[in-house]
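The other protein chains are all here in position, but one chain of the complex has been omitted.
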Amino acid sequence: MSKRFVFYGVLIAFILIAPFILPDFKTQLATLWLMIIVAITWDMTGGQMGYNSLGNIFFYGTGMYVAAIIAIAIAFDVGEYTNAFSDTIYKFTDTQYFLGAALGVLGAGVFCALCALIIGYITFGLRGPYFAIGTLGVAIAGGELVSNWDWVGGGQGISLPVYPYDLEGGKVFFYFLFAGTGVAAFVFAKWLYSTRFGAALNAIRDDEEKAEAMGLHTMRYKLIAWSLSAFFVGIAGGISAFQLIHFEPLETAYQTINLGIFMVVCVLLGGKGTLWGPVVGAIVFHLFKEVTWNYFLGWQWVALGTLIVVTVVYFRDGIMGWLVRVRPEWFGIRVESREREATS
Amino acid sequence: MDQFLANISLLFEFPIVNLKIVIDGVMIGALFALSAYGLALVWGVMNVKNLAQGDFVIAGGYVAWWLANQGVHPLLGVPAAFVVLWILGWVIYKLVITRVIERDLFTSLLATFGIAIIIAQVLNLLFGSDTQSIALKYDTLYFMDGFIDVPIAKLLGVLMAAALATGVILFMKWSRMGQAIRATAQDARAARVLGINTEKVYAFTFSLNSAICGAAGAIVVMVWVIQPFYGITHSIRAFVIVTAAGLGNLPGVIAAGLGIGALEQYGAHIFGIGYQQAVAVLLLLIVLLIRLVQQKRVRKSLQ
Partner (left out) sequence: MSEIIQIQGVSKTFGGVVANNNVTLSVNKGDITGLIGPNGSGKTTLFNSIVGYHPIDSGSIQFEGREISRKSVQDIARMGLIRTFQQTRIYGKMNCVKNMLISLPHRKMSLLESFKQNSEQDFEKADRLLEFVGLYEKRYLNAGSLSFGQQKLLEFAMALMNEPTALLLDEPTAGINPTLINGLIDRLKRANSEFGITLFVIEHNMRVIMNLADRIYCLAHGELLAEGRPEEIQNNQKVIDAYLGEH
């Protein structure tokens, strides 16, 4: 028990001081937290519930737009603000900025959770590959529609104001926003998987028909799980909107083949259906991505595609799955304890 | 919005426009049907959902385009793309697909998605991200006082697609390999017990699919345009068609392919070319929804 306290204590201490001892990597670390958030939340439905969504990026993009629109709407007229041909310069006061950010990010989370309920009600009738393709379709359609919607800036996207104080302070600010959300998502997932609800999700993953035959409220559980996961992704998207300052629909917000697929790869790399898998996977993936981005000029995408294929094909259980196999005792897996008790 | 309504009313004012759209759509749809047939083949035989389908099409297109730039006659690009993509499909099968066949479906989906990214990016690095096409120096036929124009090149494309499809169907029906493929599709274990080398059948099927897509792409580049990142839209179309038609339903695949082609042309007419991908994706969602309601009636889910 005490060992565990030391472990978590050191971890939290590191999270708190990381941006100060690694000052050059503040933005990198914030992006890492973003990866961790989307990976953990993807695993809530993908790993724990067995519904492999390729469309969770929809909530990231929608979160960005919702947060930005709320923040703008507090101070100005949205249609005017996003008009590409207007010369007006819009200036946010500090209060407008922080109030807009707070309400925008929260609103993004809530709106995305509602979206998940509505979309899920339709798509959860689909199973296996149809669900994956259907959600991918939702994400692509979302991006296409938003990029043709002039009121929110169309293909140009939206520009938000810069963090009002100094630049470095801004980076720290966003680091802690992401880190806080990430820690919250992790703690929430850890708690969720220990409840009856978590067990029901596993039951749906392993044999949904049996779960139905046992009278579990499968549809309700699936909707709630996806909606909780969408809540965190929406919040992450909302924070990203303010961190990136400018974003546009297809490449940044609804980036189906970038972040949309990265989150899945993170989880597979770390180990599907485990608590720590998404976290470990996100860290390893992020490191890999940064290295390839810097050293494989031009070929980084090919390297990433190769990583996806290799992970999926050859490294199926992921890092945590491999650890469980090699060191089951670390994970408190009891196999024959009862029998040993009986014989002694 | 007004623009959309105006475009729709145009359809009613001048019914001839409908005919033009349908003819255009059917000519493109024939090519969609071709790659969808390949997808249905792979899906049915080895239960692999190939998301790289569209990228095979685009890769085949680039093979033909590159050859045409070297001075080879464009029509020869079709068999050339068939052969090159056959080899590519075989290599991909041996490296990746053979290891995901018996796994859960998401594995094959994601693995082929990774392959799709690799193909698209390599094409992008080799040929750049501009849209490309081959201009064929053939006449255009005019009907109905010039209202309907059918370029002979497009007509030629449809005929080649039809010839290829007929060839594949005859092959599946009469050759020993074709029979082995159909047997494996029904029950791989039984086929193995009866002495069919299913591994060989799988490799052959996947290469054949890839080759069909390649040939389709070589025709696409003559009648339409290609670009390294257009693959995903082609993949989605293939999924729409197969989902709408169901597996092992060849007439259904052809009909759905032609229908999707026509619907997409209508979408392009009403919403404008900027919505092309959106229309393809919306068609996917609509088809999924319809199939879902159908399955709900018999208390099944779509899986």
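Structural remarks
Think of it as A and B in the order they're written, each chain with its own count starting at 1.
Please note the rule applied: a contact is a pair of C-beta atoms (placed from the backbone, for glycine too) under 8 Å apart; a residue touches a chain by one contact, two chains touch by 3 or more.
In this text the structure is predicted, and so the values were computed from the model without any measurement.
When the omitted chain is restored, the residue from A:139, A:200, A:268 or A:320 that touches it is A:200. Among A:212, A:290 or A:317, only A:212 touches the chain left out of the display. One chain of the complex is left out; on subunit A, the residues touching it are 194-197, 199-200, 202-203, 206-207, 209-221, 334-339, 342.
By definition in this document, only the chains that are shown with their structure count from here on.
Subunit A and subunit B have Cα centroids lying 33 Å from one another. By the touch criterion given at the top, residues 52, 54, 122, 125-130, 132-134, 137-138, 140-141, 144-145, 148, 257, 261, 264, 268, 298-299, 301-302, 304-309, 312-314, 316 of subunit A touch subunit B in their complex. On subunit B, the positions that touch subunit A within their shared complex are 49, 96, 99-100, 103-107, 109-111, 113-118, 121-122, 124-125, 232, 236, 239, 243, 274-275, 277-278, 281-282, 284-285, 288-289, 292, 295-296, 301-303.
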